[in-house]
Structures are given as structure tokens and as C-alpha cells.
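Heads up, one of the protein chains got dropped from this complex, but the rest are sitting where they should.
Note that the chains are named A, B and C in the order they appear, and that numbering of residues resets to 1 at the start of each chain.
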């Protein structure tokens, strides 16, 4: 279970006291505030705070464009225009703060997104909780034989059982030894900043993470993508739903132009134009490598 | 006058409709929201939005420090501890968005603070307003004879009058010519993106500017400093008052440890220690250059 | 003329003394070092330093991929793969430092690229030179009647002459008055930090600008684009040639996947797929707005 009854009570308390504010408010995300949206076996995403809404994007863009928006008849149209033409700064005018509980190996991928603010639980200062990510059976996938960083078929039977046994047993033993080294009951044990090195990277950590909407979209594009590792993708997918409730017009534009869209190279454009004129382009006549041609076909065939 | 009656009415409308929210609210800054705080002759600072309060800093820090805050008895103490030990990430958990109207030469200094989000009024897209910064007589200072980037005594009499005449006349003529080149009434005039190059850098522009509290403190430390140019300092001072109302504990810690504090070099520490033991240290025995010694004396003499 | 004979002599001196180094060197860019590549009437771009070459990108990527590069048979292929799949970090491992002389209104667009290091000539500390950008006659374009931030036909005859006269006369007069206010010969004149506000934004400034290859590509994609203002585009085009000489494989991949490529939305992909199957898609059946459909047609028709 991701949160304790005490924590659930704290969340209820946070949700019980609406305050009046003159700021822009977005009802769709107010409904999510503080609630723990479960991810994986013990993880969660909680919205702690937000700044701005769809109108805040338009409002910021209109400073940069003055009174000249007469040709874009409404906010939604302007937001689509901004997204299509890579005018990213108005999207930076919205901000979100999340509390996330996640395995360390996921946190290590996540932190590579540098344009964000982070406060992580400190294992130098505090003792880690005994909570480890153990994949659900349907996620116990074999190494892909075609993609060096992907997964293949799901493991079954004895092999799957053996993997689960290893993960559970090693996690438990590592934690027992962590506690033994800390040894707080009698004399002073090993320093916490040293003892923690014995813990595997499927142990859960947590952090506060704050970023703007433009950088969040970039995060979602990379991490909610089918090529992202499943264990971070499920966080991105949960966040994507929150964003759709928070800034529906911006999210719809993002879904159309980024998530559901594609990039075509100059070579690919040339092939497309030839194909639209009726030419039967093949990999050999495309100017692309085999891998690139395969990806191109996947794009145009959907 | 920095804003028109129409704009004042829009601001009143924005202030008229409080909404309920579950987010952290800071009453001290709610009172400032949307209001135009006047700066210089036509400029202003308006708070458009904010995220977080003093408690949000503590809350983020406590994720990074877990349950281990028992030795810091209260929020204010923890905030002071964080500021003193350069733990900057919890301060990044608060965010503010401002609408600022400012002369271009001030905007050029301001934009050097890179960790911020900006949407500026576009002179490619729109026509600039006829508003120029003309210094008040008491700001018409001569070049400093001791500081290559500072001001000396205030100009007086005919010299002051001549400077004001130049600034006003050149600004007016440049703008007349700008309008003439744009020539919108009859045929198509010169492109706006070209015509604007004729305008001097004391013309007013405006932007939305959003940053986090840590980076805002850095901005204030450099720009509310007596060595900063007066024309940006007055903006920083106005913002500093807003911040003091928004996050009083964080601002008090900042005032003590940063704005009112000082950095001492290893050489300076050595001198201090010798002086506290009764030694009469001089520039010659200090190990410092003359300039550095002068700054050191200014620091310890207050 | 962008540089003085004294400056030309300094550049010759810098180019006269090759030193041995163990670092990666890129002969194609060594040929450009220090030389002033002229841009506009008085501007230039000078390469001051660089770090890395095409191999440095591969080398960094191979740390992240260990010994597993067996499926990408050569450096060029790996570089294309990285570019195609938005693996941007290896491109960040190359760095370039430029000395640029440019009009202030161009500098104001340029500085919006925040992930870069900048040292600009200080008009608080020093006196600006009397050098202004005056457009060549073929650049004196009218405001576009279809694009709010674009140019239309070139001005001609008396109108063009009048614009040139205004730009030259106002620049000259502003500078005369700038000098008069500074008034250095006799008594102390107006502070430099104040006097500079009288200067128009077509005066030239200069700076050192340093960025990594990934961010430089982003700069080039936006600023070497036909929609960028001509006066910044010519700088981007000059830099693009330097980059092509510096990292030819990375530049070729960038030209194919970014500069010459395009983004297609989910809606656009759907239209493409229908068209490739023989359907006659129109704006009405496309799901796109008129503006978007026009851009879509321009893309597929080339």
C-alpha cells in the first residue's frame, strides 16, 4: 500500500480547507490536489501545487504579441498555433509541483530532466523504509532479442518464479543487513550515509519535483513514449492524465502535435512527396538505411 | 502614468473574483495580486501569480530530511538553517510570476538572469507605445571619477537642463520617425521589425517574468545592491517588499544572511582573527591589495 | 568595415602560433579560428575556441551504450541514430565559443537562448563605438500584409530614400548627443550608464557567446529558419557554415532530421495515410484549420 492511514488522514486534512484566492484556478486539477494516485506496487504521484491554467498561457503569449491576436479567433486556436510553431515560452508560464514515490532506478532516469526543482528524501539523514519494487508477473519480461534496450516475451513458469524469488529474497536480506549495520538499539551503528550503499536500486525513495508545463511536456513526450521503460512510463501516464484535467486545451495540442505526431527527415519528406505522386519508393531508392526505412514505414502505415 | 483607465478597470475586475482553492495561500501577497506597483516614470511591477509560502519551503525540506527535524524546533529556525547552509533547493519550491514594464536598457540587464521564464511584448508583431524613461532631476548624475561603472554628483543648472532636453527631444523625434516609417494610414510602410531599430533604449517594453524564490533571491542580492544601477535597483526594491509580504520567514533569513551579510576571504578571516587577538593589522600586513583592504575596512566598520 | 587594422593584426598574431595539444582537434574549424567572418554592414562572427569533434560525440555516446554498438557499423551511422531518436546528450559534449558583433535589436533576440554563456561589452563601464546597422536597400522591406511578424515587398524610390535618411540621421544625431552628454574633455559629463539610453537599438554591441552543440543546433533551427528575422538569420547562416566544417557528420544529420525535416501532427499523419491510400483529402475533411492545412500542403508539396 503506498500510504499509511496516518498519511491518508493528513491528506484528508489538506483537502478539507479551501481558501479564497485571487489567482487563476483550474478546477480540473483542484480535484487531484494532495491525493495519492497509485503507481507500481508501492509508488504514487501526488499533486502538491500548481500555477496557471490554459488562460495563463494565452495571457502570457498576448504580452509577447500585444493586441495583435485578431487572426486567431480563440484561446484554443492560439494555443494550437503556439504548440505547432514551437513557441515554448508561454507554456513555461504554468508550473506544477508533485510529490512522487518511486524506485531508485526510476529516479535515476527521471533526474536526467535537468530543468526542474527537486527535494529528495535523504538517506544520509534518515533511515529508508522497507519498501521495494517487485514487478508484477506480467511485467517480468525477457531481454528483447532485437532491441538492445527493450523487453521481449514475458517469462513464465520456473524461470519467472526464480526471478521473483531472487528479487524478493535479496531485497529482504539487504534490508535486514542494512538494519543490522545501523544497529540503533545498543551502541552507535554504522553511519547511515554508509549503510545505505547496501540497498538495491529497487528500494523506494521519494521527492518533491517541480517543473513548468513546457518541460513537463518534454518529459511526457520521452517518458510516456512506448520506447520508455515501463516502470517510468506508468508514472508519466498518470501525470499525463492530471495534465489533461489541468490544462485541457494545451494538453490536446500537445497530444496532437507531439505525442501523436512524428518528425520527418528531409529524406523522408522527399520520399513522401514522391509516393504522393505515385512513385513506388523502396528502401533501396529511399536514401534511408534499413533501420530508418523500417521506422519510416511504421510511421506512414500507422 | 503607468497604466490607462481601461487597464485599471481590468485589474479591478481581476481582483473582484476570489475563487476557492485547496492550494497553499499566502495572504500577504494576495493583497498585491494584479495591482500595478509604480516604478520610475512609466514603469510598474505587477504580481500575476505565485506558488507556495513559508510552509511550502519547510514541507519540501522535510521530504529531504524525513522525520529528522526534531533538533530544529520550528519552521523559522529550519528556514534560517537552510539559508545559512546554502541548502537552496527548498527555496526553489516557491515560484512567482510578475508583469513588468521597464525601459529596454534595464530589460537588457535583467534578462542576464537566465533561470527564469520570460514572455516579452514583440516589436516585430506589434507597435511600441510612445513611452520613454526620462530620469528625474535628482537622478541625473555625472560619471563617477573613482568607479568606472558608477555615478558621481548630480548634474545641475544648464548642464542638467541640456541633458533633459536632449533625452526628451531625441526620444520624441525617434518616435515620430518610427511612426512615419510605419506609415500605416496609406500604403504599406516599413516592416515593424525594421522600424523599431530607430527607437532608443529608454523606450518602455514589458514582459511576463516567472522565477523561483531561490533565483529571485539571487536577483535581489545583485540588483537591490547599492552597486546596481539605480534604474534596475528600484525594481528590485519594489519586488523585495512584495517578497517580504509573501514569505516573511524566508525573506528575514535572506535579509540577515545575504543582503545584510558579507563574504570574507581566507585572507580576510586571517586578518579578523589577528585583529580580535589585539594585533593592529594594516593594509601592508594584511596580504590584501589596496582596493581589497578598502572594501574589507568598509565591511568591518559598517 | 567590421574590424580595424590593429584588430586585424591581433588576429594574425593569434593565428601565427600553433601549439601542440593532446586534445581532439578538428582541422575544419581550426581554419576559421579568430578570423572575422563579416555579417551585415559592420558585424562579424569569430570562432574563439571549440571543444570536441564528431568522434567526441560517438565517444560520449559509447560510454552510455558501453560495448553494445555492434549494430551501428560506423560513427556516422551512430550519429544519425542519435539525432533521429532525440538522444541529445552526446551532442552536448561539443562546445564552441564565438565572438560576435551585432546590433542591439538582434542581440535582444539572440539572448533569449538561455542555455549559453555570455560576456557582453558593458556600456556602463565603457563608451560605445559609433557604428550602426543601416539596412542594405534590398533589405528595406515593407510590413507583410499577411504575416504580422514578417516582411513584404521591398520599398522603393522616395519611400526607401526617406527611410534610409531617417535611420542614418537619427543614428548620427543620437550619437552626437551621446558624446555631448558624456562630455569628457572638460568637466565630468553624464554617467555612461545613463547617457547610453539615448542610443537606438541598431547600434552595434559585441559579446563572447559560448554554447554546446545541441543548444547551438536548436539556435540554428530557429534562427536559420526562413521565418526568422533576416538580421539574425544571416548570423545563423554564417555559424551554420562553420559548424558544417567543424563536425561534418553531426551537421549532415542535423540538416537531414532538423533543418530540412518537418513535424507532422497526429491529424497530419492521419491525412497522409489516407492520401497514400488514394483518398482525396481536402481541408474540410482534414480536421485541420485553414492555416494549418496551408502549412501542411506546403510541407508535402515542397
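In this text, a residue touches a chain if its C-beta (ideal position, glycine included) is under 8 Å from a C-beta of that chain, and two chains touch if they have at least 3 such contacts.
Predicted model, so just to flag it, every value in this text is computed and none were measured.
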| item | value |
| --- | --- |
| Chain not shown: contacting residue from C:40, C:61 or C:171 | C:61 |
| Touch criterion as defined above, residue of A:197, A:276 or A:297 at the omitted chain | A:197 |
| Selected from C:117, C:145 or C:169 as touching the chain missing from the view | C:117 |
| Touch list for chain C against the chain that is not drawn | 14-15, 17-25, 30, 33-34, 48-52, 56, 59-61, 63-68, 89-90, 92-93, 95, 97, 99, 117-122, 125-127, 206-208, 210, 212 |
| Chain B residues touching the omitted chain (full complex) | 65, 68, 71, 77, 80-81, 84, 86, 89, 112, 148, 222, 255-257, 259-270, 272-273, 275-276, 289, 291-292, 295, 299-302 |
| For chain A, residues in touch with the removed chain | 103-105, 108, 111-112, 114-115, 118, 122-125, 133, 135, 139-145, 148-153, 155, 162-163, 166-167, 170-171, 173-174, 177, 180-182, 188-194, 196-202, 229 |
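The criterion applied here is as follows: only the chains that are shown with their structure count from here on.
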| item | value |
| --- | --- |
| Distance from the mean Cα position of chain C to that of chain B, given in whole angstrom | 29 |
| Inter-centroid spacing, chain B versus chain A (mean Cα positions, whole Å) | 34 |
| Approximate Å spacing (C-alpha centroids) for the pair chain A, chain C | 33 |
| Numbers and ranges of chain B residues touching at least 2 other chains | 118, 122, 125 |
